[in-house]
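Taking it in order: structure first as structure tokens, then the write-up.
All protein chains but one are shown in place.
Letters A and B mark the chains as written, and numbering starts fresh at 1 in each.
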């Protein structure tokens, strides 16, 4: 019974952390879907959004604003920053690079990463800034059934809720709105979309903005978890296997990938780790991704790659 | 396209010009390079330390007009805690100033490992106060390394001594479970051999738990700790890893009172992000802790009052800031000692090395320097480059660090055999003929 309780605890914990990775992975998917750009800068965008939010929040609270007003204004400020960033990226990097191959676009987003990291730290500071938007303690459920209960972190639950709402919102946006349909059209074939009168640069701006807002949401959760600081950019590397397992173009795939990676790596670390030295979760996620790719080269939910000569 | 080519050419010309233009410098200046990191994942801990170092050098220049009238000339170089950048910085700065670098202080165990051989070849001492390679305590094999005030092996022993005291005696350690949560790098791995020796001696069960750099994800480690329920968790972290460990401990309801961090896991940035969850967390002290002492008053008066301070006045006296000034002070005193022998002029790294090796700070001298209460007397010698191996334990009460223990002294009888074994292996690998310490003056 103890062993089962422990297993469930690790499993639930893993699934939950997986969802938190999905929050970052979602931003990747949005941009890849609409413009074929593999956006390495997503981690840096989370940092930028988080720094803008927490610095605005601190400033407003220090100036006597009530907390709720400060949070609303802070999120607004951060959203404006993300919109500006989206516009700058579209205008100066992605726009001019249209039609280049995927690798060039990927490398250009690494260039963007450097710029965002440098600028964000220069403007907002490079210290660690605590952010407390969600509770971070834990529930112990089913204490009657298992000795000690099963630990469920409240922050993880919040993260999962937010991710769920986000995915539902994005799905509605893509399916039901005019802009959403235009987005899908651009993703399919940007030249054809262009020729039927869809304004491509506007659409790309919208996509980068959406990714920026997803980054902001990720920043509220991860900022609460870690404190807003430079290390948040490393999340990009944790999100990559999630993305690959789910498929680069699938929004539900990002969530499914997150669940698989989270559960897989935590179970591996806790049960396999001690016998081979520990610290295996980083590569385990990637090996898991590699295994999935060998079976399905486009990820679980990705669009089938059709090759023509 | 030609315009890019032209721009590139101009850029290249500007750059090649920049490499060669050496700065004009006065002759009576002692150059001290500062390798720091104010950006990247470890900036949170790197910046306050560097501020302390710089403020102390400025204090010496502003208050005393230099070390016996030899002004200190400093230049900072950003390493980002990356080894290759650190090596580049070292090469950039090692021969600046009239006599080259007096000593170097990389604040990274990784960079220390990479520079150990280079500094010995260039004859520049490398001061690694409270970090670096533990085997370099043996000055016979490592003439240029100075792991002053404490190595990780001393830290491990002090931590176990404190655990034993809390439990009520060394015999109580038997059968207890002690885990080490460590940053998976040479820094985090250094204490492991010592802890294994101690585990064998006292009969406690020792489990090392690695955390992958930079340590943002520790859920599985803490779930394992929750299941395994060790009696104590030692934390050997740096940067974001420390505060994340405290938060995760709170999340799995592991008592913070049972966590003991090394002295690099016991500063303000390690606990403040965790808020109230950090209350009760303990850490070792590298002798000093936070707080203000006479030397701080001088820094306020001579440096900050003149607008030359490198941080906000409110941050003067934080743990890592204080570590910076202690480190700078030891270097300056090493130079002062060397000046006794070689004259009051800018000295070479080789001469400063002699000064460091013969450094002897008595209680009276420490008081004179304004460090009373921060440090115990230090005496460096050829065979002992550590000088002293004392530490205390402090506890975070939600607002500040409170000292909760007496002084502990690490047990040389335990550490020395390990030091000898590992350093002799290094000597054999590198074909170094150890010096005979009895013949050193």
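The working rule: contacts are C-beta pairs under 8 Å (C-beta built on N, C-alpha and C of every residue); 3 or more make two chains touch, one makes a residue touch a chain.
The rule we apply is simple: contacts and distances are computed from a predicted model.
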{"item": "Protein name (UniProt record) of the chain left out of view, among \"Rod shape-determining protein MreD\", \"Leucine-responsive transcriptional regulator\", \"Spermidine/putrescine import ATP-binding protein PotA\" or \"ABC transporter permease\"", "value": "\"ABC transporter permease\""}
{"item": "Of B:123, B:165 or B:189, the one touching the omitted chain in the full complex", "value": "B:189"}
{"item": "Touch criterion as defined above, residue of A:76, A:199 or A:297 at the omitted chain", "value": "A:297"}
{"item": "From B:76, B:300 or B:350, residue that would touch the chain that is not displayed", "value": "B:76"}
{"item": "Contact residue for the chain not shown (choose from A:6, A:35, A:85 or A:108)", "value": "A:108"}
{"item": "Sites on subunit B contacted by the missing partner chain, in the whole complex", "value": "1-2, 4-5, 14-16, 18-23, 36, 38-39, 47, 75-78, 80, 82-84, 87-88, 91-92, 95, 109-110, 113-114, 116-118, 133-134, 184-186, 189-190, 192-193, 210, 212-213, 422, 426, 429-431"}
{"item": "Footprint left on subunit A by the chain that the document does not show", "value": "38, 92-93, 96-97, 100, 102-104, 106-108, 110-119, 121-122, 126, 237, 240-241, 243-244, 248, 276-280, 282-283, 286-287, 289-290, 293-294, 297-299, 305, 307, 309"}
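Keep in mind that, in the parts below, only the chains that are shown with their structure count from here on.
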{"item": "For subunit A paired with subunit B, centre-to-centre distance based on mean C-alpha positions, whole Å", "value": "36"}
{"item": "Complex interface listing, subunit A residues touching subunit B", "value": "6, 9-10, 13-14, 17, 121, 126-128, 130, 132, 136-138, 140, 151, 153, 155, 225-227, 229-232, 234-235, 238, 265-266, 269-270, 273-274, 277-279, 281-282"}
{"item": "Interface residues, subunit B side, partner subunit A - complex", "value": "38-41, 43-44, 47, 184, 208-212, 214-217, 219-221, 223-224, 226-227, 239-240, 243-244, 247, 250-253, 269, 272-275, 277"}
